[in-house]
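Yeah, one chain of the complex is gone here, protein chain that is, but the others are all in their spots.
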């Protein structure tokens, strides 16, 4: 028996990725797709501007688009809703579903920093699901788990193995983020063509706050942030998919690059051995070529669920570690992590 | 009486920029253009693949391309040669010219770190010309001044005002460098299209070593490097012209961003008031808009000779300063600085 | 005494070009800028997202943005309004101005095909201004002239000299149009990056109908379309500015390519010798290099007002003429032609 699932905001870029991952999923049965009012009532295949390659999956082409409405979703028997709603409208919809008993795995930014709401990058902190207990006090009969910001998901997956082993003091990261991170129409072609835009609204603050939470730990039912400070400068580059990040890590000890590579390569994370369908074999791939990772060549590593690290080297008495990390921003950084969270919840009996 | 000048390697991208700046220069008379053997003897207009916009200047269109040969250049009365030769062949040619009494302003990388050879970013360290005295020991009758690496010229112009005022400990920079930095055919379109390449051979080492030299000072006829350490991670992005750099500056004191902006804006540098034709009014332009500097919009600030700083902000108890700086890599970062050096030498009676 | 002018829709891409051309114009005094309601009342410098390079001209930076309202524009003494309004709202506004005695030069598509409204590409058909007489029957006290569709303006400027000399039967054109043709936000970066989109809504129909009108002639106060048929296939390419068109011309006679080049080069058009400030010396520039015209290298020919033709050659018994033509879509194809029309009207005493 597969679990009945919905995708909220199914026509956007992250929505399309959710649909693509769930259309033929072994554990979930995608029964409902929602979109904004003007699209409701028509078939998904007809209203979606499918831009992620190939075609709309046959399994969902003819699904009638539904409104973001609790009653309608309950009528379809939806048990879990994967939300790709825009931040401006997400919370109102998600809260009504939670009250009505539908579990929500949400990619929208509101509520990500609440101490009783897990912000999950599964390999890094699936243990944070523990705090779900505390959510009962909110009077919800569904559960809420948040998917991290895209750049933060990618960064923390590379930082986690290092923090486990080394005394990390501070991280300074410069991101080079793909156009798809702003959604289908977020970045005008005229502005990004042959250009770099050195600003993404709210992104640097998210990298700091969400990294601290994800790398933190559960203390008495609540998530306590890590003391590793992340400082970020974010840019948009003319790349379609795949955020590349240039990372400088200040350490309180000397490190050896080839050992760092070993540490990264051997990382399996908190869900190792769980048998989750969407989990990549190697969450952190390390490439030895000097000229990689590159968005175009490496973005689909682990079917878009691995991050790829390269150019690991040290500076300043070996206490400044430098490397690049790349990840697929709408898979590992959004829909893929969302589905992986759903799978982890199934495994833990939370769905 | 204008000074007779040559451009060596005049058909490449930096060579074209030199030609464009010198073709109608008030102080220099461009009488000779050199290129590789197979182009020698034909007219410049015929052999150059002019790609920097508009047309080959009329003044040089019909100049016959010459070989890189001392006798030939002396026959033309050349007093100063601006060299855009490829690194692999530059030093052999440049040395013969120096021995033969022709002064060389060179953009090629060999010899940049020699203590008696000024590596000049004029507003920052024109005073380093002092060490030219010491060059006499080499037995040259010409003088040699080197133009810094492109990314380094841009970075040090933004750092100099800060170092003059604040206690700077360390700089961590991630560069996003334009395609033109690798010359006309250096970066294949198939590799850079919708992509970022996280590696530029030798660039990170240059940023460290050349920054230290440029920001250093003359001590007993020799250039002593600065103690400010620059650590770099360099990338190539699909931008035509204009290197953008994301800079993190660790300070030993707290700073206020609006004061930093004032410090940058008020910087005029060591050549202020000299009346050099190519010197920009404001070497460091600061933009207040959050979304700038952008290569496409800001690369031509100060006719390509200013660097443009934006998003000045602080983090971590105000001791970590962050900003972006942009500069035109083949003007401020190569030919433009070369011509400005030439002008400064004229002013100092060295030409 | 300069003529008081307004730009309607001054914050969009074509609006910015109008502002840039009119801010320091010798014949026009730019006194009013309009935009949509939410921007009204603030200074132009503050509300415009200036993306066409450099900075907002000082002359207009502090102008307060006005609504699209007849009374307001009359209060400012506006005699002519250059309209860059979106097609959906343009006609309502333009008609009210015409009734109220303000002459309108409009880039918006509605009314372009009316027989008593000149659709002007000045070098080609300034004589069509004759039909303005007939507009009086509409009860307007202002006059209306329309600027052609961008691709059509570029194409007809290259076709006119040929039609004057040769028996042209049919034209088949494939356009490769720049992103800016769809306005600032018209083409999402995610869709156009490393891609070509083989469709532009309404464009092919415009090329057919507007070409016929522009190349037509005045017969008894009315414009009779040309019999030269244009058939078009239109695409969007990842180019910022500059539409490139691949043109096949079927002729009823044999032609010689070098004669065709002479015909094109010698074309001066109907406004030759009028002394209009924005008129390019050579409306049609012909390049001999096989690899040109290219958008990046040639788009600013004649300060964006010339079209550039290249690769003129023949096929099939010399009765099929092939060439490429390039023009700046927001200058020659929009705002530049608009200003040139205004100048021609001044010269003819119509303003």
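For this structure, a couple of remarks:
Every chain is named by a letter (A, B and C) in the order it is written, and numbering of its residues begins at 1.
Quick note on the criterion: a contact is a pair of C-beta atoms (placed from the backbone, for glycine too) under 8 Å apart; a residue touches a chain by one contact, two chains touch by 3 or more.
Keep in mind it's a predicted model, so treat the numbers as computed, not measured.
Taking the complete complex into account, the chain left out of view touches A, B, C. From the options C:106, C:121 or C:294, the residue with contact to the chain not on display is C:294. Remark: the omitted chain is touched by one listed residue; of C:165, C:320 or C:350 this is C:320. Contact with the chain that does not appear here is found for just one residue of C:182, C:244, C:263 or C:351, C:244.
Touching the missing chain, out of A:51, A:89 or A:350, is residue A:51. Touch with the hidden chain on the side of chain A covers residues 51, 53-54, 193-194, 240, 296-297, 300. What chain B contributes to its contact with the hidden chain is residues 13, 51, 179-180, 184-194, 238-240. Considering the complete assembly, chain C touches the hidden chain via residues 170, 172, 174, 176, 193-199, 229, 231, 233, 235, 237-240, 244, 246, 248, 290-297, 310-311, 315-316, 320, 322, 324.
Here is the rule we use: only the chains that are shown with their structure count from here on.
Over half of the residue numbers found at the chain B and chain C interface occur in both copies, marking it as a same-residue contact.
With centres set at the average Cα position, the gap from chain A to chain C is 47 Å.
Chain B and chain C have Cα centroids separated by 41 Å.
Counting partner chains per residue, chain C shows two or more touched chains at residues 51, 193-194, 240.
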